[in-house]
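Missing here is one protein chain; the remaining ones are kept as they sit in the complex.
Think of it as A, B and C in the order they're written, each chain with its own count starting at 1.
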Amino acid sequence: MTEIKFTESIGIELIRCLADDAFVAQAARVSTAGDLKPVEPGQGKLINYLMTKKHGSPFEHGLFTFRAEVPIFVAREWMRHRTGWSYNELSGRYTELSPRFYLPPADRAITQSGKPGAYDYAPGSLTQMGLLRAHTRESCAKAWTAYQAMLDAGISRELARGVLPLNLVTVFYATCNPRSLMHWLSLRSVSDHAAYPSTPQWEIAEAARQVEDHFKYWMPVTWSAYDNAGRVSP
Amino acid sequence: MTEIKFTESIGIELIRCLADDAFVAQAARVSTAGDLKPVEPGQGKLINYLMTKKHGSPFEHGLFTFRAEVPIFVAREWMRHRTGWSYNELSGRYTELSPRFYLPPADRAITQSGKPGAYDYAPGSLTQMGLLRAHTRESCAKAWTAYQAMLDAGISRELARGVLPLNLVTVFYATCNPRSLMHWLSLRSVSDHAAYPSTPQWEIAEAARQVEDHFKYWMPVTWSAYDNAGRVSP
Amino acid sequence: MTEIKFTESIGIELIRCLADDAFVAQAARVSTAGDLKPVEPGQGKLINYLMTKKHGSPFEHGLFTFRAEVPIFVAREWMRHRTGWSYNELSGRYTELSPRFYLPPADRAITQSGKPGAYDYAPGSLTQMGLLRAHTRESCAKAWTAYQAMLDAGISRELARGVLPLNLVTVFYATCNPRSLMHWLSLRSVSDHAAYPSTPQWEIAEAARQVEDHFKYWMPVTWSAYDNAGRVSP
Partner (left out) sequence: MTEIKFTESIGIELIRCLADDAFVAQAARVSTAGDLKPVEPGQGKLINYLMTKKHGSPFEHGLFTFRAEVPIFVAREWMRHRTGWSYNELSGRYTELSPRFYLPPADRAITQSGKPGAYDYAPGSLTQMGLLRAHTRESCAKAWTAYQAMLDAGISRELARGVLPLNLVTVFYATCNPRSLMHWLSLRSVSDHAAYPSTPQWEIAEAARQVEDHFKYWMPVTWSAYDNAGRVSP
């Protein structure tokens, strides 16, 4: 029997990318019949203009494909995003799943107070963290045993998986364009920006942090413009 | 403590609808400047023509809103559909979830053989069904106990829910237009049609069966045209 | 031969609608398992919260269908919007078009100075307006004569229409949900709001003004929240 593993990892890998600042400018310049003229260094002014004036379409001609290994509850929050996103995911009907479960890392704030949409999170005591870990480990192990027992008895995978928990690690490919990526970031990342609307769960915010690193690396000028504009997508 | 319930129900309710065959014809007739002319009885010929010729857009000017109470694994299959769909779902971050878990009904085929995409399902023995039910009940009860214990200890809902299983019943609103509904049906329902591509899981096929009943009731001519065209969406 | 008509009208008619503030609240409340509880009067607080926190999805479960009679250049600006919109339009392939052309009304600012994206428009002299009208009338009449002559000679409609101008009045059905409507308004309407990004052409802004009147009538609380939030779509 496969050994049960617990992981603290939110794993985001960039596996394909065709996106750069210069092409944003090129696509925008077709508006003024300038798309075939030589590209000048520094697209910052134009890109800032597009961002603040909400000309979003020039940011759509690119592609990022991520491979995510995250708990199912994060996959569910992610896939709520539909426009400009494409997904392929590990199937619990087509394959026997693997016993890998997510456990929050030691420095994750684990207690919650306040009202929906305005929660405060705090670290929690050692006792609380111990209890969280013990219950999670035990409950997942139990679920895995039940899953295996049902498979061994010839029950179909699609039904046996019903007992598997939301912190089971799933794998999916997610492709988006830069505009959709910025919209997603504006809702799924955290920021010190005063007017920032969203209060995402830590785990998807951690995924967003990694996605944003890739975005910033490949499109530094666009990223700056996005950040300067208050992290609001055009 | 709330009592744990197991349910065999896949519950789909139509709660809002603005969709009818006559408006498909009206929208299509704007093509030929005929949209404001008196509507003749019987739109069948035009609607059949639109369906077979893949003129899909006249089927988009309508709305169905369903309220679904289904296990999470069904919600995940459903929400894979992005174009022309809108969703709002019960949140495990904002509210304490309720202990309602899905169990397959007694006549559900529970064993699986064959290859991915071409499985054969068979009823299974009484022993197998008993084993499925016992493991599912026990594993879900265990998960619920762990969830409650963590909440009692002050752990945040968003983390405690990690142990809850995929057969937990969730609730969501799903709104779509008739064209997206037909596309969804073509992939999520079962049919005797020889060339039918899809082999959906029984539970979402049951949801699709209920959705299709509503569709057929409100748009009988469109439904017939869809069915006659091999259940392929325009 | 049909008489040529010139019109100053941007004509938007609401022909179907299923949208109200109460349902926004109902859909949002499924998050906290409250969607089936009796609806209290006054959804303002919740709807304002959704708007400012960018919870956009509860605004998607509704439908507005407009019938627009506008010049082709406005139709082109409108149909640039793809997400959450459905269209059916008068076809120049399937039907012989009618000689109705748009002329700007007398109080329309008709001269332009400044740079792309930051134009200033001014009324223009009587001479300029006279010249605009004379050239437009003459050129459209010439184009119509050519169109008719080609049709009379048996040339196909789809080729003959090539000479018809962009101010020819077209007709289309446009269906959207309230969220897409707000996004469209934020780019196609004008506002005194200081931070307002868009500088739409007067003709589509006039279409947007009429669309916004319908939106405000059917969803007054949502409209207020949208306006208070700086006319930015959630």
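As a convention for this text, a contact is a pair of C-beta atoms (placed from the backbone, for glycine too) under 8 Å apart; a residue touches a chain by one contact, two chains touch by 3 or more.
Here the structure is a predicted model, which means the values were calculated and not measured.
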| item | value |
| --- | --- |
| Chains in view that touch the one left out, judged over the entire complex | A, B, C |
| Option touching the unshown chain, where C:Tyr102, C:Trp184 or C:Phe215 are the choices | C:Tyr102 |
| Contacts of subunit C with the absent chain, listed as residue ranges | 71-73, 76, 79-80, 82-83, 85, 87, 91-95, 101-102, 104, 108-112, 116-117, 119, 121, 124, 127-128, 131-132, 135-136, 138-140, 142-143, 145-146, 149-150, 153-167, 201 |
| Residue ranges of subunit A at the interface with the undisplayed chain | 16, 18, 23, 27-28, 30-33, 35, 57-58, 60-63, 65, 67, 86-91, 94-95, 98, 171-173, 175, 177 |
| Residue ranges of subunit B at the interface with the undisplayed chain | 31-32, 49, 52-54, 57, 80, 83, 116-117, 186-187, 197-198, 232 |
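Just so it is clear, only the chains that are shown with their structure count from here on.
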| item | value |
| --- | --- |
| Classification of the subunit B:subunit C interface as same or different, half of numbers criterion | same |
| Between subunit A and subunit B, centroid-to-centroid distance (C-alpha), Å | 25 |
| Whole-Å gap separating subunit A and subunit C, where each centre is the average of the chain's CA atoms | 35 |
| Inter-chain centre distance, subunit B versus subunit C - centres from mean C-alpha coordinates, in Å | 34 |
| Where subunit C touches two or more other chains at once, by residue number | 31-32, 57 |
